[in-house]
Each structure stands twice: as structure tokens, then as C-alpha cells.
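The complex appears here minus one protein chain, its other protein chains still in place.
What follows is chain A.
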């Protein structure tokens, strides 16, 4: 993904891979914003010096697909059934079913979001049917 293009022309776009962050909870994957800086000219000799500012994009639901979430739900369902085989009233059983419930709810929300995200106008009109773009004329 890294490509560095140097040229003697005035402004150059530079793309660089995002640095790996050391914080354990956040893994940043791709570059989302790059700033270009015009090179400085020193006398007769052109020197291209570039400053690259790359802001990484936090890994989010854009990367997690519907299948990933569904796989997680299925896995947690299996785990819950396993844990509850011995004792249905134990705390680990309750925790396992709680986790399944959380993931199933998230999967349902993701499905709804996907339906809405397919058409941004539909999504907007779902919440604002009174605006001009969303008016429907029916006889």
C-alpha cells in the first residue's frame, strides 16, 4: 500500500502506511487523511520537501461485515449452549447468554443499518419525511 512518489514538480501527494499504534484497545488500519505541503524553493535550486500528515482511521463497522457479526453470533450461541449444559442457573451460563443477546441485538441493528445505507436518500427520508426531497405525491 505504500508508494512514495518523488518528483521535481511542485506538489506531490505522498501516501504512507499508517503507523501501528501501541494502544492495545485501538487498532488503526488505513489512512484516512493526508495533507500536502508545497515544497520550498531555495534560490535557484528547487528542493522538494514534503510534510506528510497521515491520520489513521479507527477500525470500525466498515471493516466488520455482516458475515463477521453473524459468525460471532453463531459462535456465542454455541458457547452458551456448551456452558449451560452442566448448570443452567450458574453465573457463567447467564454471562454466556447475555453475550449472545448483546451480539444478536448488534447483528439485528447491523442488518437494519445495511438496509438503510444502501440508499442514503432512503435513510434520510426515513427520519425526515416532511422535507422537500422526500415528499411523495399520491393520488
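Here is the rule we use: a contact is a pair of C-beta atoms (placed from the backbone, for glycine too) under 8 Å apart; a residue touches a chain by one contact, two chains touch by 3 or more; residues count from 1.
As a working rule, contacts and distances are computed from a predicted model.
Asks: Not counting the visible chains, the remaining one has a UniProt entry; which protein name from "1-aminocyclopropane-1-carboxylate synthase", "Eukaryotic translation initiation factor 3 subunit I", "Mitochondrial ribosomal protein S9" or "Phosphoribulokinase" does it give?
Replies: Of the names offered in "1-aminocyclopropane-1-carboxylate synthase", "Eukaryotic translation initiation factor 3 subunit I", "Mitochondrial ribosomal protein S9" or "Phosphoribulokinase", the one UniProt assigns to the missing chain is "Phosphoribulokinase".
Asks: Which parts of chain A are in contact with the chain that was left out?
Replies: Listed in rising order, the touching residues are 23, 25-26, 58, 60-62, 64, 69-70, 73-74, 77, 80-81, 84, 88-89, 91-102, 104-110, 112, 124, 126-130.
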